[in-house]
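Heads up, one of the protein chains got dropped from this complex, but the rest are sitting where they should.
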């Protein structure tokens, strides 16, 4: 459909005609390019799946994977290249990257490999498979908080307690008491792990009915899932399809904020909604159909006129010229350009040094980056020098449109807001400590009482919202009245009122 | 504007030129086609309304109704046809479907017919008028819950009590007591009935001032309205313009989720917002401008690469080929492919057998599909065989992109979630029963006290939200923190806290 994208908006075939002498047919040529020969195995896949799962076949046919062989991809200049491997195995080099090229990789390492119509394939294509052509991206990703998102949530006793309290079924007994049960795996998969990723294992084979009759396929646990920290049947972490959705695996889609907004929503991580009402988001909404989301490097002004999530946090951004000047190197560790972490646990803090945050211990011996009274676990967090370097990287992106003075003052205000919001979390926490000490609440489980849940809202919902909104300047709806300062204030008062009523 | 759609994106006239010998003018041709001759009466309408209501005239001019006569429409193959009538009256067959062809139909059955500039017309075009060319669609629709939406709400004493409590004015008397009045008709029209539909009747004629001077027109009650269950002056139910908005009446618009989102919003029926952050919705947002929303049948892959509301719930969906293979037949009963009803009243339940749900009586003799403790009113609900058949129809759509195993496991998780959420509603209801029994609340009106309103939120807002989000996989924002499990848990605790405080 990628070529059709160029044709469809006109609703007619467009031809170039130079003084009647020359007839060019870019549409047709492009279409031919698009049908770079698939391998024999892939042609076999297509022979059935074109009929039985036409949606994903059409997706793939419109993709760069279908149009370009690795050999062709490697002809690009270093800056324009989308593959980070310098070479690929011979059997892949001269075919389009089709069904078999991905589902047939590393089958000996996959617990989910099986014989399908005489060919051994894997159900779940993993980052380790994508690594064949994209090793740098997988390397960067594997060290990120995203790749570790399952472990970071489930292996951390504090977060795990919160997860269990929220998602466990509650039963009311004959005395009117509310009893909390441990959450079911299905509900974990349907809530937290839908974004964080599930652990996919293979529980033997099972026969299923399909439109071509019964098939024997691996029985996967905790499937389907495409969370960012998914634990795959080959032991690798993550799902590239979280952002590069199947089966187009498009760079353009991953650069659009819609993709990020699937997980980054209100009220805990409201990056998507905040962006939407920011000046950047307003320009995106008004103009993105005119932009080029596919260009590598991604050139400020030429390709886009306001940053999306990807421009600031991931993409190879450049300024055009005879030789494009790189503004920010591509990264698939989405925290790599961030100096502070505004997702408060429970306060903002310097970014952790490792993507695996389950290793953190703070001064209270809790696995949190700050203590409940705000002391950071410094040895697990990046130092000031690294913070300054990362802030510099981010500012380099800002200053492709904004003056240095504008940019500096934006970040000064942002830092001030982060501090004040932390202060509002501290106020709530002091009230909470008082409630625990006075027996107004019991801190055996710090998340299961009404007043404790107000406290969670203070740091997880409202403090985060104000920080995100301040970071992406111009989303004042969220700094002020929508989960913003209004709620920081009103919610603090509710905690206070609860204490006063139960004194 | 439909043709202009093809021209405008280029901002220039596009011509095809083959070696300078051939000059084609598709633009002009298209424009001529677009001006299929209107009838004499319609030309008369246009002669004034082009000047006085140009917005709707331009809408119509860009529509298929303006471009195609019934005779032309009937030339299409059965699968491509947009009319379900096999024949139409002679006087309609060879003209475009213009102002008079619709507003001049069945005037003897319309209480709102009147003489306008010497011609008898109706103000409100109704499904019964559309039936002339589209009988199957009207037939399907008439039996649906949508068509019965007015009655289902207003003739059900339980829902009616909720409606009255929410929308009635409250007065504070000199003793500080809050007194509830019955809601005004205007406020009912502006809230619940805006979606459910109003009862439009004719209260004589009245003179109004217009830009052409005073006109004598029927005085309609509860107008304007285009709710899905509107009771029209000819006695028919519904408004096709709810989804096929005036005066383009476009199939393309009805297939876009924007249309459905007008009513299906947070927090009670959050299908629209849930779709927006689902993987399907993300792909829609990124790609819909490249899709063909006008094709009949609607072909997976060729026309679209992710389902919209219509693809799963209404459209004639097919897989392309020499002869397109039908995946799902078109239906205008939007519940016809649904096996379970996740809009809990107060629990989820099998779909009702009749679109008229006001006939339901449960074991407690209440007009609800389940009792307050969860027992379904089976005799009014579809049986297991029918449920299995409907689930099969839905899965057929899923498997045009997803594997059978993926699809099966998705629905297993969904069913598990539905059950657990019902459990969370049961817990809240048990607390509520306790509150009523202990005198903490009075159940004379089960909706008018603070604690009762928390209970309503449990089943109407939070349980529904989790179920909708689980159904449309990948909207974890809504299963988790945004009206999701967080709120099911926190709200239950609030109910418990209220009881404890008033013991």
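Letters A and B mark the chains in the order given here, with residues in each chain numbered from 1 onward.
One rule holds for everything that comes next: a residue touches a chain if its C-beta (ideal position, glycine included) is under 8 Å from a C-beta of that chain, and two chains touch if they have at least 3 such contacts.
Predicted model only: the values in this text are computed from it and were never measured.
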Quiz item: Of B:223, B:468 or B:481, which sits in contact with the chain we cannot see?
Solution: B:223
Practice problem: Using the definition of touch stated at the top, determine which of B:208, B:363 or B:389 touches the missing chain. | Solution: B:208
Quiz item: Going by the touch rule given at the top, which residues of subunit B touch the chain that is not shown?
Solution: 1, 4-5, 8-15, 17, 19-21, 23, 51-59, 62, 123, 165-167, 169-172, 176, 178, 184, 186-187, 189-192, 194-195, 208-211, 215, 217, 220, 223-224, 226, 245, 248, 252-253, 256, 258-259, 261-263, 265-268, 272, 289, 448-450, 453, 461, 501
Quiz item: Residue-wise, where is subunit A in contact with the chain that is not depicted?
Solution: 5-6, 9-10, 14, 16-20, 26, 277-279, 281-283, 285-287, 289-290, 292, 300-302, 305-306, 319-321, 399-406, 408-410, 412-413, 416-417, 420, 423-424, 426-427, 430-431, 434, 470, 473-477, 479-482, 484-486, 489-490, 492-494, 496-497, 499, 501
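Here is the rule we go by: only the chains that are shown with their structure count from here on.
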Quiz item: When the C-alpha atoms of subunit A and subunit B are each averaged to a single point, how far apart are the two points in Å?
Solution: 33
